[in-house]
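Got a structure for you, written out below as structure tokens; questions coming shortly.
Removed from the display is one protein chain of the complex; every other protein chain stays in position.
Letters are used for the chains, namely A, B and C, taken in the order the chains are written, and counting of residues starts over at 1 for each.
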Amino acid sequence: MITLAQAPFDPGALLTAFCAGRDETGAVASFVGLARAEGGSASILELEAYPGFTESAIEAFAVEAAGRFGLQDWRIVHRVGKIAPGEAVVFVTTAAKHRRAAFEACDFLMDWLKSRAPFWKKEHGPAGARWIEPTAQDRTDAQRWDV
Amino acid sequence: MITLAQAPFDPGALLTAFCAGRDETGAVASFVGLARAEGGSASILELEAYPGFTESAIEAFAVEAAGRFGLQDWRIVHRVGKIAPGEAVVFVTTAAKHRRAAFEACDFLMDWLKSRAPFWKKEHGPAGARWIEPTAQDRTDAQRWDV
Amino acid sequence: MARVLLFGRLADQAGWREREVEAASLAALRASIAHDDAALARALEGPGVQVAVDKALVRGEAVLAAATEVAFLPPMSGG
Partner (left out) sequence: MARVLLFGRLADQAGWREREVEAASLAALRASIAHDDAALARALEGPGVQVAVDKALVRGEAVLAAATEVAFLPPMSGG
């Protein structure tokens, strides 16, 4: 399931809920992306989604990833709106029988979410606001998975 | 920090505490290993540690890993004693500026913990109890990191 | 009537994010926007801008039924 969150959320509470009642899982990998202060140069991150379209695109991609890696389950929460340094931007968690699949699927989902998911990102800093494009590192990370 | 836990623990609460107050972190990867029921064949997992020795070995390994991957921080909690299916066996989390380091360090720590850390593992099932050795997959996973 | 949605830098440039426009096709919609704001119409045809009609990406021309939602999506940045 994918949820877009307008307000700050607690990744730990999501992890607790995701781990509950799993007696055949073995491995739960997760990732939390936090907004960085960058020493004060980026005081606020703003993320815009296209409600309905953004969730559908993420859902479709995650369902495909779940098949590719043999996941038992997954959960994604992505923040939208204005995000302060230290707040969670994204939480991704994956459940599998063994850890290799759980780790790789989580890594794979993050690479895509960070570089290709339908969000538009603006940084508000002391010098004003600017729209951000994916970094070269984000593109390289995502391309690791291309066949 | 490494802690051996005698009683069930909540990985989500640990993740919440670990993420708190990080405004220059960017990436927190984590992994939860859960005891599997294996369809009833392994009803109880028992882990023995050598208190003092086990924590020192894990601490030394994690400090080396933190340097190798440029981690900002890490936290490991490992259960000992008798563990029921669905309970957390291990929680590992890593903090870094960017996600590649956080993911790789978490994966690296888990490979070592699962194959080489000073624990002795016994499975209690319907057919009695037996001591477990690392699996071939565990050895292969750990060897991925050997230079 | 189509409901037009702009995202990211396109909304900043236009000064609006959502507007009703009378148009029976994408071409007519672009012409109507160009009539009001030629620079915006050019930006909507710029490199990497994708168009979604009722939340599905379309390429090239499209007929617009009544109460259709048309979104102009600049290059996505990821989250």
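Following the convention adopted for this analysis, contacts are C-beta pairs under 8 Å (C-beta built on N, C-alpha and C of every residue); 3 or more make two chains touch, one makes a residue touch a chain.
As the structure is a prediction and not an experimental result, all values here were calculated from the model.
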| item | value |
| --- | --- |
| Chains in view that touch the one left out, judged over the entire complex | B |
| Candidate in contact with the missing chain, chosen from B:52, B:67 or B:126 | B:52 |
| Residue touching the undisplayed chain, where the options are B:82, B:97 or B:116 | B:116 |
| Contact residue for the chain not shown (choose from B:22, B:36 or B:78) | B:78 |
| Contacts of subunit B with the absent chain, listed as residue ranges | 33, 47-48, 50, 52-53, 56, 78-79, 89-90, 112-122, 131-134, 138 |
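In the analysis below, only the chains that are shown with their structure count from here on.
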| item | value |
| --- | --- |
| Centroid-based (C-alpha) most distant chain relative to subunit C | B |
| Distance between the centres, which are taken as Cα means, of subunit B and subunit A, whole angstrom | 23 |
| Centre-of-Cα separation between subunit C and subunit A, whole angstrom | 27 |
| Residue numbers of subunit B (touch at least two other chains) | none |
| Subunit C, residues touching no fewer than two other chains | none |
